[in-house]
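Inspection log for the structure reproduced underneath, given as structure tokens.
Yeah, one chain of the complex is gone here, protein chain that is, but the others are all in their spots.
Let's look at chain A:
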Amino acid sequence: MSQHLRDIIISGMGSSSGGSFQRVRIDGVGEINGDIVCASFVSNGKGKIAGSIQTDKFEVRGMCTVKGNMQAVHSRIDGTASIDGRLIGETIEINGTASVAFDCEAEQFKSHGSFNIGGLLNAGAIDIKLLHSCHVREIGGENISVKQGKPLSVFNKLFSSLFSSPHLETDTIEGDKVVLEYTKARVVRGTQVIIGPGCEIDLVEYKQSVQLHENAQVNSHIKL
């Protein structure tokens, strides 16, 4: 782009109608009333995007809602983000809570928190550390790992034990290398599958190898 792009910085309360920008930063309460294209988007506090967003870097500390689709090369969610469309990017890191209404695509997906994805989670490397309950319709990818996350403090542990213990719920998981813990799924398909403790799985289909933990509930497993 030949024209020099400007920044939006909202400190306190403010709104913008959207457009193309260099940097967008919200400290406080900010609203973008339209589609936005920018190099970086940082929201500390409460951000709201009424349209779609396309950016290289997306960071949320606090709360942020996106009404449309989100395309972010690198996104990091340290608070709460909810996206009413699709989320597409290269790397996605969740250290808080994220909800995505439709599909979620990335080369690397890392979660150390909780998420709710209404569509397919498709990523090359999926690394999920469970801290709260996570829901997703389907998971597909190359390396998929779901592990029990270490709670950060005693306080945290106390809280999570009051409610349901952290687990992942999904319909189908398909990948090359699949390692699971505390996962409820209907079908798990993969080349190498390791089912760890706390899993409840109806059917496991594998090509090369399977390992089942004694504390896992697997109704049937077949080699293809």
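Please note the rule applied: a contact is a pair of C-beta atoms (placed from the backbone, for glycine too) under 8 Å apart; a residue touches a chain by one contact, two chains touch by 3 or more; residues count from 1.
What we mean here is this: contacts and distances are computed from a predicted model.
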{"item": "Complex member absent from the view - protein name from UniProt, among \"Ferrous iron transport protein B\", \"ABC transporter ATP-binding protein\", \"Gluconate 2-dehydrogenase subunit 3 family protein\" or \"YhbD family protein\"", "value": "\"YhbD family protein\""}
{"item": "Among A:30, A:141 or A:196, residue touching the chain not depicted", "value": "A:141"}
{"item": "Contacting the left-out chain in the complete assembly, out of A:35, A:59 or A:105", "value": "A:105"}
{"item": "Contacting the left-out chain in the complete assembly, out of A:40, A:95, A:122 or A:145", "value": "A:122"}
{"item": "Given A:150, A:186 or A:223, the one touching the chain that is not displayed", "value": "A:186"}
{"item": "Touching residues on chain A - with respect to the absent chain", "value": "105, 107, 122-124, 140-143, 171-172, 174-176, 186-187, 189-191, 203, 205, 207, 224"}
